[in-house]
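Here it is, the structure in full.
A single protein chain has been omitted from the complex, and every remaining protein chain is retained in its original position.
Then we have chain A:
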Amino acid sequence: MIGTLRGKESWTTLVLASAALGLALYYLHTQQSATPTDDKSPPADEEQRQDEDAHHISNAMAPAERAYHERFMREAIAMAELALKSDETPVGCVFVKDGEIIGRGMNETNRTLNGTRHAEFVAIAGILSKRPINILNETDLYVTVEPCVMCASMLRQYGIRAVYFGCWNERFGGTGGVLNIHSDPSVDKPYPVTGGIFREEAIMLLRKFYVQENEKAPEPKQKKTRELKTEILPMDVHQPKSTPSPAIRMPVNSASTGSIPTLSSLAASAASAVAVPKAAIPSAPQSRPTTARG
């Protein structure tokens, strides 16, 4: 189901390459409204967030613990890479019990024409075909993009133990990005979430996806495909709108790991090297329900 994963070394290289491209895109995008002379640093708020995150991780997580989580987030990223190769929105996840991966999933919404086939559903469908439901009470989820409201509720109903994710989803995140389904009052047990693990890499994969889609089919694309593939836009995945309680949110950030370049260092080096036309980044389609026009 997961195909052949790349070895670690080449994987890292690929991430670095895609990081450069993705950051260039991100950088150009966010700088459109900024001053042209300010091209050596990312937006100020971005910088500040990283500092905060770095501060949190040093307090909240010992290096060994961090390495443990990053190991599984890399596996989730590998699943997202696989989704990218399958023309799916690159979101991937793994479920981990006792330090062992018991399930993997990636987004399958495009190929199934089903807008609910998110990575978390796909992975759990695999897990529960071999194991009892209550195993999820001792299982953690690692997912590259914050679970949406739907998945956040599903995970809570199943009684997931904890959720670790990469970037936030400001379009319909359910664990801090938009709503706090994991911790709101409910008949189900709440679960802790930790966001920001390899956040840039998760965002870069999404950016890569939009570039890839644009290169493949510059214009007119089938409506259904186009809309499906823009369900998470690059600009939607930066930071939470609402902040969950500090007790359950321990942001971590790869910027402090040293293994992956920081946003600012890459942006500075990549910005001048890669020229990307503005049109390569799709703008958010303004979704309107049919009821509004009828």
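Quick notes
By definition in this document, a contact is a pair of C-beta atoms (placed from the backbone, for glycine too) under 8 Å apart; a residue touches a chain by one contact, two chains touch by 3 or more; residues count from 1.
One rule holds for everything that comes next: contacts and distances are computed from a predicted model.
Missing chain, UniProt protein name: "CMP/dCMP-type deaminase domain-containing protein", from among "Dolichol-phosphate mannosyltransferase subunit 3", "Pre-mRNA-splicing factor 38", "CMP/dCMP-type deaminase domain-containing protein" or "AP complex subunit beta".
The missing chain, though absent from the display, is touched by one residue of A:119, A:179 or A:197; that residue is A:179. Along chain A, the points of touch with the absent chain fall at residues 108, 111-117, 121-122, 124-126, 128-129, 133-134, 148-151, 153-154, 157-159, 171-172, 174, 178-179, 181, 184-187, 223-224, 227-228, 231, 241, 287, 289-292.
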